[in-house]
Structure formats: C-alpha cells, structure tokens
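Submitted below is the structure of interest, expressed as structure tokens.
Only a single protein chain was left out; the remaining protein chains are all shown in position.
And now, chain A:
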Amino acid sequence: MENQTDVAEGSSAIAHPVDRTIQAGHTILLRLPSGELRTMKLEKDANVNLGKFGSFNSKDLIGQPYGLTYSIVEKSLRIVPPRPLQEVEDTDATNELINDGEAVQPLTVEEIEQLKKAGLSAEEIIKRQIEQHTNYQLKTEYSKEKYKKRKEAKYSKGFTTVIPTLYNVCEYWYNKDQSRLRDIRPDTLSQILNLANIRPGGRYIAVDDASGIVVTGILQRLGGIGRLITICDVDSPPAYPCTVHMNFTRETTAVMSSLNWATADEEYTPIIASHEPPTGTFKSEGQKTRLGKRKVASDVLMHNRDELFAGEFDGLIVASQYDPWSILEKLYPYLGGSASIVVYSPQVQILSDLHTKLKDHTGYLGPSLSEGFLRRYQILPGRTHPTMNTSGTGGFILQAIKVYATPLLHSCR
C-alpha cells in the first residue's frame, strides 16, 4: 500500500501551483456586489466589462488565487482584505416613528449619477445619502446595517472570484436554473457521490441528464484514476456543461467515455462506415487522415462497448429523464457483486414505483428511499436565524446494492 505519511509535512510551497490559480482559458465565476453571479471564459489579455460594476483587464486576474475580493479603481484591480463580521450595538430605537411612503431620500437619481461621474466612491455616495436621509437616525442599528448593505450592493465597483469547488459550481447552476440540474442541490449531489462510493480507482457507469452535474462530481472524486462510462441519448459525444466551470485538466476527464442507448445495446451492431478506401488505395492525404480518424473513432467505440459488456463495475448512478427501471434492466448486468446503485429523481412517484419493483427482485438488496433536507442560517452577531427563503426539497434518492440472487448453500458441502 501507499506509504507516504510524511509527504505533506512541512510548509506549503511559496509559489501557487498553476492549476489552483486563475489561468487564461479558465471559465470563471464572479460574484458581483449585488450578489449576482456572472460566468465568463477568461481570455488572455482582454477587457472584461461588468457594466455598472466596472471593467478591468483580464491579465490582472491571471495567476491570482481564487476567492479574493477586488475593487475596481480606474480600470485596475485592488485586492480588498476580507471584512470581519460587525457586532451591532443594541439601541432603544424602533420603527415606531417611521412611516411608509414618506419622502426620506432627497438625493435624486440624477444627483447620484452626477456624484458618480465626479468620481466619488461608493462609500462617499452612501455617506451623503445617509446625511440627507431624514429618518436615518430613527432607524434601529440593525436597520441601519441593512440600509448600508443595500446601498453598497448598488454603488460598489468590484467583484469576488468564486472558488470553483464542486459545491460552488453546483450551487451556481442550481440557483441559475435548477430545472437544468433536474433540481439536484449541492447537498443531494454530495449524498449521491458518497452513496455511490466514488473513490479514485473505482469503475462506474452513469446516466446523467442533469447537465452533467453528476458526471462533474464523479470526475472530481475519481481524480483522474479509474473509469467512468456514461450512457447518453444523443449520437454525438454528450455535452456536460457543468464540467466547464471546474476547469478540469485533461487527465481528469480522460477517464470518461460515452456510449448512447444504441451503442450500449449488446444486441445491436453499430453501423460503422468503412475506413478502407473504396478503391483500395488512398486518393489523397486528406482522405487518408479522414479514414484514419474514422478508424480510431470506431476502434474506441468498439473498445468502450467491450469494456461495458465485460461488466464488473463498482457502481451505477442515474439522474435521468427516462424510466429508471428501463435503465436498470439494461445496465444491471454490467455491475459487479455488492455494487452501489443510486438513482436520483426530483419526483418521489418515480422512485416509489421503482422501489416497489426493486423489492420484487432478489438481485437488489435493501432498496431505500430518502429526501434531502437542508436549512441555511443567517449567521450574524445578534441576528441569527434560518434564511427566510429556501429551497423546498433536494429531490429524492433511491439506493440499493447489487447482490447475486442465487444462494450458495453450504450445508451439503
């Protein structure tokens, strides 16, 4: 076994390892002062325009670690040190004397625009607004905090780079368009990966119709060692858009191959155009290359099929729009004994029906159905409570273990 107990002892290197820092060509996520996330592919030496939040040159970001906050001052980036949580002093103020609808804000939009043009910083504009706010002093300290936060979100120029962890990438996609993820929340994704026992060196089959978020997770947890065969419903290599934000290295994604529901059918022989020149000799170099490529592609396809059909995979992970039972019937034979089977669905009905079918088959041990619950808290000194808005469900997971149905009897041995 491995023997490297002391491999990580001592200080970390001074230089940033290249793959951990922001690089040209990375697809990055930026959190804007408004809280909104923006994604972009970072070009080598290009102007990045964030609209009212400013613009800067991409080369200022290259080589930086992820996770830092910047302010944009005259098109250049300045790192902003993280700001600690502020203790808010309790006062006797209440909203007793504050009425809705009163004109309290004497600075007009035009005036604010002028201040901005005059080059005033967000902080100064906010200070002016507060000075002219007739009821500001009546507010509670909590309310003053909120007011300042709201204004900062509006007038600040800058952004924070989001560290491309699996959690953050899943959260970004979930918040952007959860239907494209089939409602897979970060907590649910983490449970899927753990239940499927994804480990470096393992061999897995996945059916991911959730924009590739499950594939992304499996690839990360394999870390470039092991195997992943995905089955898709298109005749070209499937697009798994979620993988993009992880900026995976070539080695990380090289463990994955894809078949589709036709090529993954053992009874079916894929129609492969001949890679021999029809005349017996190559007409041109171009034809030679073209036919050579065709041969490589068909060899890879046949190899992947053989590998799938040879079976003994360690796990099957399904997050698909198709009938899960039809998927299991097809892929179950390729699983090894004791393999983990994890099926995700946003709808409990789909998995209730599947649960009943699995219980009728002795080849599936201990099918169990569960739903994720996640609650986030606002955590501020003196203001801690669960967030007011939250996602209602993390979807459902059905999990079972493949077992060999025929019992081995030893009493007569």
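We adopt the following convention: a residue touches a chain if its C-beta (ideal position, glycine included) is under 8 Å from a C-beta of that chain, and two chains touch if they have at least 3 such contacts; residues count from 1.
FYI, contacts and distances are computed from a predicted model.
Taken from the listed names "RecA family profile 1 domain-containing protein", "HECT-type E3 ubiquitin transferase", "tRNA (adenine(58)-N(1))-methyltransferase catalytic subunit TRM61" or "Elongation factor 1 alpha-like protein", the protein name that UniProt assigns to the chain not shown is "tRNA (adenine(58)-N(1))-methyltransferase catalytic subunit TRM61". For the chain left out of this panel, the touching residue among A:Met40, A:Ile112, A:Leu301 or A:Ile401 is A:Ile401. Checked against the full complex, the candidates A:Ser55, A:Thr249, A:Thr289 or A:Thr356 give a single residue touching the omitted chain, namely A:Thr356.
Residue in contact with the omitted chain (choice from A:Thr27, A:Ser71, A:Ser257 or A:Ser391): A:Ser71.
Among A:Gly51, A:Gly280 or A:Pro381, only A:Pro381 touches the chain that is left out of the view.
Counting over the whole complex, chain A has residues 1-5, 7-17, 20, 31-33, 35, 64-73, 78-85, 121-123, 152-153, 156-160, 163, 165-167, 186-187, 189-191, 193-195, 197-201, 220-225, 312, 336-340, 348-349, 351-353, 355-356, 359-360, 362, 365-366, 368-377, 379, 381, 384, 396, 401-411, 413 touching the chain that is not drawn.
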